[in-house]
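Of the protein chains in this complex, all but one are displayed in their positions.
Moving on, here comes subunit A:
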Amino acid sequence: MFFYYLQLAVRSFRRNRALTALMVLTLGLGIGASITMLTVLKLLSGDPLPTRSARLFTPVVNPWPAENATPADGMPRWWGNLMSYTDAMSLLHAHKARRQAVTASTKAKIDPTQPGAHSFYGQGVMTTPEFFAMFGAPFAYGGGWSTQDAENQARVVVISSALNDRLFGGGNSVGKMLRVNDHDYRILGVLKPWAPQPRFYALTFGEDAYGDGDAVYLPLQSARADGMKPAGYSCWAPGNVAHLETAPCAWVNLWVEFAQVSGARAYKRFLSHYVQQQIALGRLHHPEVWLFSLTGFLDRQKVVPDDLRLQTNLAFGFLLICIVNTVGLLLAKCLWRSREIGVRRAMGAIRRTIFAQYMVESAIVGIAGGVLGLAFAEFGLLVIRHQPAPYAHLAYLDLPMFAATFAVALVASLIAGLLPAWRACAVVPAPQLKSV
């Protein structure tokens, strides 16, 4: 039966080639646009650490002077989750969460040991011992540094698998020395490939938020003692920014992990309590505290740019119009064939048969639209890869999206086919036969 419908459909397409082509093209455009935008949206709104993000949080307090009121909707977006060194370290040492780490990203000058190789800059993270366990960064060789190492300002480093491949041919380089910013650091550990997208613990979500991740991970105090600078800082009063640890400036982030999501409430109480204490001491002036979940923080920082959300909505609006258009064309096409339907009904076809026949016809239009849509989506992503956006080079159609294309196409065409098919099976045979 199905093949008979197929045959009928193909015959009907042949009869109205222009109309059929128009339908397929319309659906293809709508689907292509939607899938392109969905792919980019999925890329950007992905969870950097899917198994852990629910338990990861970042606190924010307001260190501004008393005269600068806290904005009604919290600290401004450009402030991000910046914290002063003093506050971050006090909270770190309080150990009120299961794990906690202070981070600051930096640019690290790396000198290869091979003769003739040029020095280059890599992304670096200055952080504290629990970073690796908390974010689940997997080690290929060795491990992280201890609290003891951090206190002693030991020159030790954990390197990424990419850097290990580049400098040591991928072998076990634990114990070897690496020259970072003109100082020798002993390699303690080598990570397996690990690069959360985006690099949520970085300061801003700019050029470096997407890609291969960091090259080196250094103990915060050791790196600072060797003069490494954070990627940025924000000061609320003039001070000596050469010594950021004591300057009235925020330049580190604090991340905490709870055993259970419910730990957040208790932590927020602790945070309020801490701030109250600091207010009493005259160090802080504003009682407001915030505790953002990892995904909540990414939303707040608008990692998915407004323009992109707008374009995605537009693409779906576009698809909606394409579907409405296809409904109209399918309707025209099927009513055109009222007489044929009349004959088929008179010959004994029941309504359900007619309905099925027209749905098969719509589905074929949908699949053809899907194939065309796929081509449009590939083209759309090609265009996006040539855009100056930091995530551009990652915009490729993956398998789930490939499947989604056909799912969207099929659903869209079946929805579009419902009304025409229903109208077709409602055709009364007698008047149609009379005029023949």
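In this text, contacts are C-beta pairs under 8 Å (C-beta built on N, C-alpha and C of every residue); 3 or more make two chains touch, one makes a residue touch a chain; residues count from 1.
One rule holds for everything that comes next: contacts and distances are computed from a predicted model.
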TODO: Write down which listed name, "Cytochrome C oxidase subunit III", "Outer membrane lipoprotein-sorting protein", "Radical SAM/Cys-rich domain protein" or "Peptide ABC transporter permease", is the UniProt protein name of the chain that is not shown.
DONE: "Peptide ABC transporter permease"
TODO: Based on the whole complex, identify which of A:24, A:187, A:228 or A:327 touches the chain you can't see.
DONE: A:327
Open item on the list: One chain is left out of this view; which of A:77, A:93 or A:351 touches it in the full complex?
Closed with: A:77
Task: Of A:139, A:270, A:318 or A:355, the residue in touch with the unshown chain - done: A:318
TODO: For the chain that's not shown, point to the residue among A:147, A:240 or A:276 touching it.
DONE: A:240
- [ ] Pick out the residues on subunit A that sit against the missing chain.
- [x] 19, 22, 26, 29, 33, 65, 67-68, 77-78, 235-242, 248, 306-307, 309-311, 314, 317-318, 320-322, 324-325, 327-329, 331-333, 335-336, 387-389, 419, 423, 435-436
